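Heads up, one of the protein chains got dropped from this complex, but the rest are sitting where they should.
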Amino acid sequence: MIKVEGLCLSVNKKKSTFRLVRDVNYSLEQGETLAIVGESGSGKSLITYALLGMLNHLEGLEGTVEAFGQKNILKASSKEIRRLRRNKIGYIPQNPRESLTPTLRIGSQLAEVVAAKTGKSRRSCRLISRNLLQPLGFSEPEKVLQMYPHQLSGGMCQRVAVAMAIASSPAAVVADEPTSSLDLLTKYEIIKVIKSAQEEQRFTLVLVTHDLDLAFKYCNKIAVVYGGRLFEMGTANELYVRPRHPYTRGLVRCFTGAGMANSGLHYIPGEPVSIYTQFTGCRYFNRCQMRLEICEVKEPPCVRTDGRRVACWLYGRDEGK
Amino acid sequence: MVYLRVFQNRLVLVCVALIVLYILISFGGTVFLPHHPNAQNLDQANLTPCPAHWLGTDYLGRDLFSRILSGVRISLIIAFFATLINVTVGFLVGSVSGLLGGIVDRFLTGLIDLFWCIPPFLIVVMLTVVLEPGIKNIFIALGVVFWVPTARIIRGEVFLLRNAQFIRIARMNGASYAQIIFLHVLPNCFPVLLTTAIFSVPDAVLAEAFLSIVGLGVTAPDASLGVLISDGLQSFRVYPWQWFFPILTLSMFVLCFNILGDLIHRSFRGRSKGILGND
Amino acid sequence: MLAYVLKRAGFNLGVMAVVVTLTFFLMRLLPGDPFMSQRVNPEIKANLYSKYHLDQPVSRQYAEYLSALSRFDLGESLKYPGRTVNQIIAESFPVSAAVGSLALVLSVVLGVAMGVLSAVWHSRWPGRLILALTTLGLSIPNFAVGAGLIYIFALKLKMFPVAMYERPLDLMLPVLTLSAWPAAVITRLIRTEMIEVLNKDYIIAARVRGLGSASVILRHALPNALPAAIHYTGPLAAALLTGSFIVEKIFALPGLGQYYITSIGNRDYNLVAGITIFYTFILLVSTFLADILTFLMNPQCRYRNES
Partner (left out) sequence: MKKVPLLSGSNLMFSYPGSRQKKKALEDIDLDIFAGEKVGILGASGSGKTTLSLILAGFEKPSSGLLLFNGNRLQGRKAYRDYRLRIQYLFQNPMGAVNRYRKIFEIVSEPLIYRKFKKEAIESIASEMLKMVGMDPLRWNDYPDQLSLGQIQRVCLARAMSTGPEILICDEPFSALDVSNRGKMEEILLFLNVKHGVTLIIISHEPKTLLHLCYKVLVLHEGKKVDLFDITKENDQLSEYTMKLLNQI
């Protein structure tokens, strides 16, 4: 249903070009859940912004994103983008409290979004919005509608944001680190709310996160992003059991290593690269423990090996020559 | 590092160059001038611009060009000292009040609030009248008013800084107030202080012009830009150049500082957040 | 809310007291006296002094002034015999206020509109053009704008009268002159705040949720960008309503500003003090109103204790 091919984004700054996102390919079927996993500054959010048409005003945007009956979202007009956002795709933002306008009551914001998405009058949307909040774990939706964002906790704000996202039974929902600013318990509550909405409406969920725990537990596909590149993508299970890319291996070891009391600590030496650095070879070269000579000079292509994509010379050597 | 980045902007360089030019010409130029700025020659009163008098003469036959140059110098002196008073007093009051907190803060903020509510030009006018007009008294009167907003801004900044973690750590490690002010507060407030200082120069020049027009300007025979404008305004319907050239000089000067202040302010604030802003 | 209003009102009263005292004593400190230009003999001068109680000790004068003030009586002018300060203010204030209120409306409307437009287009040429215009507006003082407008439109093109104002349209030049600077300031305040707000998460989120540009800009962004401008408009309103000396002088308007400056020159103690007090009063009221407005516009202040 969603098919992304050759997504590239480059930005000119101070006379040099930074390639923020490089050659990202993935496809998703209806109802699947994809986790885009990466560390801060890896460009994982940018990849989903392309899907939402938020990057269309930028010049250095290339590739095709075919989804929701649209040939290429990256070339869509702003009118088409708005139609997509209203009918086909929902968005759950990163900082729930800052994603709601502080000067408007929850009810009026929610009703406005519902009205925009369903095309009904504002008045009838009041009722709809109350019914929307009901299953999301609000005991007194009427009261919440009368409140301002600052009067709600982060978790409650995020539920409101979820209600806005699913108001028009979208085909897909993009959640950009929906839990990173929440507490442990709230975090799982929100994820469960999103998942149960997904079960009901069967939308495709794209979850951007740096939390491997969420990715492995709630998603069936995982894409690992590093320095603006998709390093590895496959099903959650495969990635957990048999990570291929050295970086994925390191991450999975970090993840499984923690949690056991005073077991060996694992970390990947060096610092994660920011997308605002320039590269010639593989972006992971400096930190990689299995690097080859070619890695320094040439970027590995993204190849398919047994049902997943890996961008590493360890697997793509034959094609590289 | 941050400070160097400012000078990569071409417009900044142009402004700085113009300001330097203003200073050089007004302080050095008078020596080489053919006419003394205060030399009267009633035979040649109200001349239009001509080769002998590039910008014409005023009602007493004084050369306008020479007078403008010396006027710039006097205006600059006033603006410089007013700014100096503004920045020093503003920074000291603001940082002491914000950093110490408690009763000192209450007293100083009360003082700032009080000054804030009294219309500034009333204070300036009253003070210049009481102290009697003159270069020194004008910049003192301006300084008395100007430090208030600066102190307010600095106090706001310092009040936030006071609870900043690095200052808490410094306090925990036994730093003295003086050490905190000079090692932490000053570098962090410097951008704000610099922009305030730059914007305070045109403010002072304009305030001085206002005072001159009101009749409280620099005493004769000295003439600041304000006095020249005031003289020009008396007869601007008949001799427009007497009014036009001083105002052009003043506006250019103010414009340079405004643009410079803007650019510096913007470069300190940093670029707007991301690439998403305008979609 | 009530506590806030009361606190502010108390503080404003204090400020009034300070201003009254300061002007009263500063005026007495002035060199010269109100009757020095009249070459009158000492006897008449003494009579004049006793008529206006100037021969009494300063503390006594102060006490009397305060008691008169409590009845809203600002005393008699020393320079215009027979006219009270109240009368002078009542005559000249409407002139200043008429021009001032027009200028206020014009500068606010223009400032908000240009501010929003320049923020929305801040990286394209219309935005840059507006920015350049405001920088220019901030650098050309109002006496230059006023004189320039008169020179071009009244003297050369003869579109407007130079002094006599009969039709409301004739006030166009002074109104334009008065509003140029504040409009530039408001534009910049709105522009800066608006650019910041447009980068906020809630604006990006509102767009991604499919809301139209008009709603995003006017309903979600603008109210959050207004406080700084409202804060500025308070003192601005006071300054415009009470009249600008320079503009009134250039356009020969018989407003309050003119009286103020001439009365200082004349050492007309009562008139100076009266106008100062009147002006401070208007300033405090309008600042107060502006603060309450910002307070009411921010739900975080209104509902602080309920979350």
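Labels A, B and C are assigned to the chains in the order they are written; within every chain, residues are numbered from 1.
Simple rule for what comes next: a residue touches a chain if its C-beta (ideal position, glycine included) is under 8 Å from a C-beta of that chain, and two chains touch if they have at least 3 such contacts.
Computed from a predicted structure; not experimentally measured.
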Among shown chains, those touching the left-out chain: A, B
Touch criterion as defined above, residue of A:L251, A:I275, A:C288 or A:C312 at the omitted chain: A:L251
Which of A:P102, A:P272 or A:P301 contacts the chain that the document leaves out: A:P272
Of A:N12, A:S40 or A:N72, the one touching the omitted chain in the full complex: A:S40
Where the missing chain touches subunit A, by residue: 39-40, 183-186, 188, 210, 212, 250-251, 254-255, 257-263, 265-272, 274
Touching residues (missing chain, whole complex) on subunit B: 1, 164-166, 168-170, 172-176, 179, 183-184, 187-188, 190
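Here is the rule we go by: only the chains that are shown with their structure count from here on.
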Highest-count interface - the chain pair sharing the most C-beta contacts: B-C
Subunit A-subunit B separation of Cα centroids, rounded to whole Å: 51
Residue list for subunit B, restricted to those that touch at least two other chains: 276, 278-279
In subunit A, residues with contacts to at least two other chains: 54
Interfacial residue positions of subunit C with respect to subunit A in the complex: 200-212, 215, 219-220, 223-224, 297-300, 303, 306-307
Contact set on subunit C toward subunit B in their complex: 11-12, 14-15, 18-19, 22-23, 26-27, 29-31, 122-123, 135-136, 138-141, 143-144, 147, 150-151, 155, 162, 195, 198-199, 204, 207, 235, 238-239, 245-246, 249-250, 261, 264-265, 276, 279-280, 283-284, 287
Complex contacts: residues of subunit A adjacent to subunit C: 52, 54, 82, 85-86, 91, 93-95, 98-104, 112-113, 116-117, 148, 150-152, 161, 164-165
